[in-house]
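To start, the structure under review is shown below, and the notes come after it.
All protein chains of the complex are present and in place, except for one that has been dropped.
== subunit A ==
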Amino acid sequence: MAEIGAILRTFADEYKKTPAKVKALDAFIVYALATAGVQFLYMLLVGTFPFNSFLAGILCSLAFFSLTVCLRMQIDPSNKDFSGISPERAFADYVLANAVLFLAVWNYMG
């Protein structure tokens, strides 16, 4: 237990060093996951009845989550995987991907 506490403390200390922009994105990621979690809970409690709505809802949250994770990795200066991509370019790509995502989800509405 003490070990876990130590690990968490170090983790928190290290995490404080990340830039504010990235932290904001992390909050966004947590939010996206939370929406998926709420829908998952709803599915467990109530059921999947309008299956297309359920599918669109949960996949939208998950896709949004993964896209935001990608954006976070791209603009995180400590991440060396995406060295060739500027933050502006990353954001433009992100907007485009989200446009496509919500266009796809739109098909399931109504």
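Just so we're on the same page, a contact is a pair of C-beta atoms (placed from the backbone, for glycine too) under 8 Å apart; a residue touches a chain by one contact, two chains touch by 3 or more; residues count from 1.
Keep in mind that, in the parts below, contacts and distances are computed from a predicted model.
Protein name for the hidden chain, per its UniProt entry and selected from "RNA polymerase II transcription factor B subunit 3", "Succinate dehydrogenase subunit 3", "dolichyl-diphosphooligosaccharide--protein glycotransferase" or "Protein PBN1": "dolichyl-diphosphooligosaccharide--protein glycotransferase".
Interface residues of subunit A with the unshown chain, by the touch rule above, are 3-4, 6-7, 10-11, 14-15, 51-52, 55-56, 59-60, 62-63, 66-67, 69-71, 73-74, 78-79, 81-82, 84-85, 89-90, 92-94, 96-97, 100-101, 104-105, 107-108.
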